[in-house]
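One protein chain is absent from this view; the other protein chains keep their places.
In order of appearance the chains are A and B, and numbering begins at 1 in each one.
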Amino acid sequence: MRDQVKAWRLGRRLILGIPYAWLIVFFLVPLLIVFGISFSTPKLSMPPIEPLLSYGADQVMQVRLYASNYTFIIGDSLYLAAFANSVKVALISTLLTLLIGYPMAYGIARTSAQWRNILFLLVILPFFTSFLLRVYAWIGLLSRNGPINAILLKMGVIHAPLALLQTDFAVYLGMVYSYLPFMILPLYSAIEKLDPSLLEAAADLGCRPIKAFFRVTLPLTSEGILAGCLLVFIPAVGEYVIPALLGGPGTLMIGRVLWDEFFNNRDWPLASGVAVLTLMLLVGFVVVLQRVQSEKVVSE
Amino acid sequence: MNKRLSPFVLTMLVLGFAFLYVPILMMVIYSFNASRLVTVWDSVHSPTLKWYAELFENSDILDAARLSFRIAAVNATGATILGTLAAFCLVRFGKFRGRALFIALTTAPMVLPEVITGLSMLLLFVALEQVIGWPAGRGALTITIAHMTFCMAYVTVVVQARLSTFDRSLEEAALDLGARPMKVFFLITLPIIAPSVVSGWLLAFILSWDDLVITSFVSGPGSTTLPQLIFSKVRLGVSPDINALATLLVLTVTLVVVGVGLSLQRRERRLSLEAQAAGEPL
Partner (left out) sequence: MKTEPGPGSAPIVEPVSTPYVRIEGVSKNYGSVLAVNDVSLDIKKGEIFCLLGASGCGKTTLLRMLAGFETPTSGRLWIDGVDVTSLPPYERPVNMMFQSYALFPHLSVESNVAFGLQQDRLPSAEIRERVAAMLQMVELTGYEKRKPHQLSGGQRQRVALARALVKRPKLLLLDEPLGALDRKLRERTQFELVNIQERLGVTFVIVTHDQEEAMTLATRIGVMNAGEILQVGEPTQVYEYPNSRYVADFIGSVNLFEGRLIEDEPGHVRIACEDFENVVYVDHGISAAPDAKVTVALRPEKILLSRQRPADLDNARPGENRVSGVVEEIAYLGEVSRYRIRLSSGRLINVSQPNLYRHADRIAWEERVWMAWDSSAPVVLAQ
């Protein structure tokens, strides 16, 4: 009897221990290493890092921490501009995605069951299709002699081909295009859960459809809106592929800066510093949002 | 509520889906274009399959595809096991010490920017190699480990959602009839949550198959995955054989997702009907 209780406890520990240990070793520890290395300085060696721990001439262990990465990042307007631009691009993209995604999600949730399943599948299909290839598709479409310019020229809207590629416009387009399914899915499940009789009740009480939408539907789907916005905003801030393929050399985004510091300049400590600051930015953002949300819950 | 949609919503639906699908469609059409200038339609020699033929003679692409497939399959299997275990702990173990950290660790990989995940994984592998000599160098193994770590989070979410609506009296009934906990899991729980486990596996496979950023950090010389190869080609501009490759991939994914999606939907509908039937009578 006692042995069985013991065996059950052991089994539980094993079941929990495997994924827990994995996440600690391969997720938490790496983040701590990033944090540590952000206080190091580059060195011409492999790996190109000055070790934090070293032995001095008298065999005493020394810990050397450099704050230079942080002072450098904060002092250089290039990095600050990259942070600011990332947040700006992510915010505008999120807003655009919401404006396009909400009516679509609403439409899908309110069609007949047959259509709903088909449309739902059509939303998740791009999600399963290669992200890289979907971004790539726009390179062809937007290029100087691509179909968009060709159509516009033929219609006489423009007289010379527009430079669409390598612009901020292309980055926004790519962002909205890539992240639209992430916005639609949580919105869809929030709208679908909404009891249609609530809208009937609002209509019965004399509320016009537009007003009912703003007074009933929108507030009751606010959680879906929040989830969708987070799912778009957070990855958009750190996005690398879209600005790298569609943006111009002037499109400074934090993911791209980190990538370049790491791969092109081989400055691992500086890249780590950028990573730590990005992480702090995102964590701060989520914490503020959670606080707002919990205050809302309390006030309700 | 009538099923009629307002003209505005209908317009948005049509435009939205056009926005999602026209670029993919264009890519498919241009894959049959004879011109090397991918954006100009050569109406004399098109449509042609020559880019497809070229694709299957390109050993770089085939090697990269083979490597990507192997990594994705191993990763999906590992991530599914880890993620299912994690989901089980979260739903079934109630309050345990370290639960808050565990929740954070299972959700964070999904929201962490890929560049940071990739960088941190690389630094770990470098440090591990220095300290314990393993993993020696970087390649398929390090890519698989990195993919499993972020994919298991997705599997956890998918399986957790299914487990939390699982009728526990089914497991209690099996215990009551003399099955030990392990047996209950394999005879009752797993068969019933199987659709979500399969979805999780598929999701993990696709995420890994598609990943560029994390892979770029943790891959080594000689281990170039398909996304890495595509990325290096695309950076130099549009190339017609990539259109052909994209068409094949889109086609495969569509068939698999639609096929699995439909069969899972059917199974899920039947199972939920059965569960409903077993739970509440008519």
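We adopt the following convention: a contact is a pair of C-beta atoms (placed from the backbone, for glycine too) under 8 Å apart; a residue touches a chain by one contact, two chains touch by 3 or more.
Just so you know, these numbers come straight off a predicted model, no measurement behind them.
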Given B:M26, B:A108 or B:A174, the one touching the chain that is not displayed: B:A174
Hidden-chain contact residue, picked from the options B:L67, B:I192, B:L226 or B:V257: B:I192
Hidden partner chain, residues of subunit B it touches: 167, 169-170, 172-180, 183, 187-188, 191-192, 270-271, 273-282
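By definition in this document, only the chains that are shown with their structure count from here on.
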Computed distance of Cα centres, subunit B from subunit A, in Å: 17
Sites on subunit A touched by subunit B in the complex: 8, 11-12, 15-16, 18-20, 22-24, 26-31, 33-34, 37, 47, 100-101, 103-104, 106-108, 110-112, 117, 119, 121-126, 128-134, 136-141, 143, 145-147, 177, 180-181, 196-197, 199-200, 209, 230, 234-235, 237-241, 244-245, 255, 258-259, 262-263, 268, 271-272, 275, 278-279, 282, 286
Residues of subunit B defined as touching subunit A within the complex: 1, 3, 5-6, 8-10, 12-13, 16-17, 19-21, 23-24, 26-27, 30, 37-40, 82-83, 85-86, 88-89, 93, 96, 98, 102, 105-106, 108-109, 111-116, 119-121, 123-124, 126-127, 130, 145-146, 148-149, 152, 181-182, 206, 209-210, 212-213, 216-217, 227, 230-231, 234-235, 237-238, 242-243, 245-246, 249-250, 253-254, 257-258, 261, 265
